[in-house]
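Got a structure for you, questions after.
With one protein chain removed, the remaining protein chains of the complex are shown where they sit.
On to subunit A.
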Amino acid sequence: MRMLINVAENVVADALRGMAAAHPDLVVDVENRVIVRRDAPVAGKVALISGGGSGHEPLHGGFVGPGMLSAACPGEVFTSPVPDQMARAAAAVDSGAGVLFIVKNYTGDVLNFDMAAELAEDEGIQVAKVLVNDDVAVTDSLYTAGRRGTGATLFVEKIAGAAAEEGQPLERVEAIGRQVNENARSFGVALSACTTPAKGSPTFDLPPGELELGIGIHGEPGRERRAMMTSREIADFAVGAILDDMTPRNPVLVLVNGMGGTPLLELYGFNAEVQRVLAERGVAVGHTLVGNYVTSLDMAGASVTLCQVDEELLRLWNAPVKTPGLRWGI
């Protein structure tokens, strides 16, 4: 597998140096691996901090800026960041109004953010947490680590970020974040495995003519393997799996998300099929986003996230945002 890198050990640091050069609105601490919006701390504003393994770009660093995250903490590829990073980020962005940790539900992320919360609280910083667990492919039971956090993370970061930007207090921003997560569901498929720089070869073998249903965003195989399906069949399956789990009464936000290795041409075609299924099932669409937002390195494939929104959440979704990855209204 050919990669546009120098050495595998330095991919995260190299990318951070490049981000710093491309986005002067961000302060990028390459050594300590913290990305902060330049005007932080913003007086009186709740600060949002997220983080996770690298390899999901633009998540999370690309979502730092006015209207979304105050700071992001990138870990090694597919490895959660360490507590020291989040504690450092909290100290950098807290204005006294408190910080909200947005944590994807993976064992490592949860443990490291919990330890970070203890460190930040020891420094007198008020910390609240929203756990994102939207992936319907995982049966949430005593016998798994629970549903994974995937595409809904973007909705939580954007909508809670808008509430914070308006000056809403920590309890309220936290409640909005939870509300978004509770109303969001995702399902992903892979047409190829991804290749981590450290390993240099695909994380699993997927023979030609087959696909994985119910994948996560870390190159882990899904729950089921089938003979290759058309875009139409995949949309029926993915949206069907979500609607088996949630019956929207309000309009939904739709994220048709590429995993990193699927062209936008195919993603738009897939979106047409997703919209067809939603229309057939009588689900109203409030707004649709198509693109590579929560990726898994070079994996080919896509995920669908639906997030049911009331008027308030839709208003916050449409509020101005100015980050490298999402930008409108400013």
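Everything that follows uses one rule, which is that contacts are C-beta pairs under 8 Å (C-beta built on N, C-alpha and C of every residue); 3 or more make two chains touch, one makes a residue touch a chain; residues count from 1.
Operating definition for what follows: contacts and distances are computed from a predicted model.
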**OP:** Quick one: find the hidden chain's UniProt protein name among "ATP-binding cassette domain-containing protein", "Branched-chain amino acid ABC transporter permease", "NADH dehydrogenase subunit M" or "Dihydroxyacetone kinase subunit L".
**Re:** "Dihydroxyacetone kinase subunit L"
**OP:** Among A:50, A:70, A:112 or A:323, choose the residue that contacts the chain missing from this document, as touch is defined above.
**Re:** A:112
Subject >> Among A:41, A:61, A:81 or A:301, the residue in touch with the chain that has been omitted >> reply: A:81
Original post:
Out of A:3, A:145, A:228 or A:330, which is the one that touches the chain we can't see?
Top reply: A:145
Original post:
So that we can see where the missing chain sits, which residues of subunit A does it touch?
Top reply: 53, 75-84, 106-108, 111-112, 115, 137-139, 142-145, 148, 196, 198-199, 203-204, 216, 218-221, 223
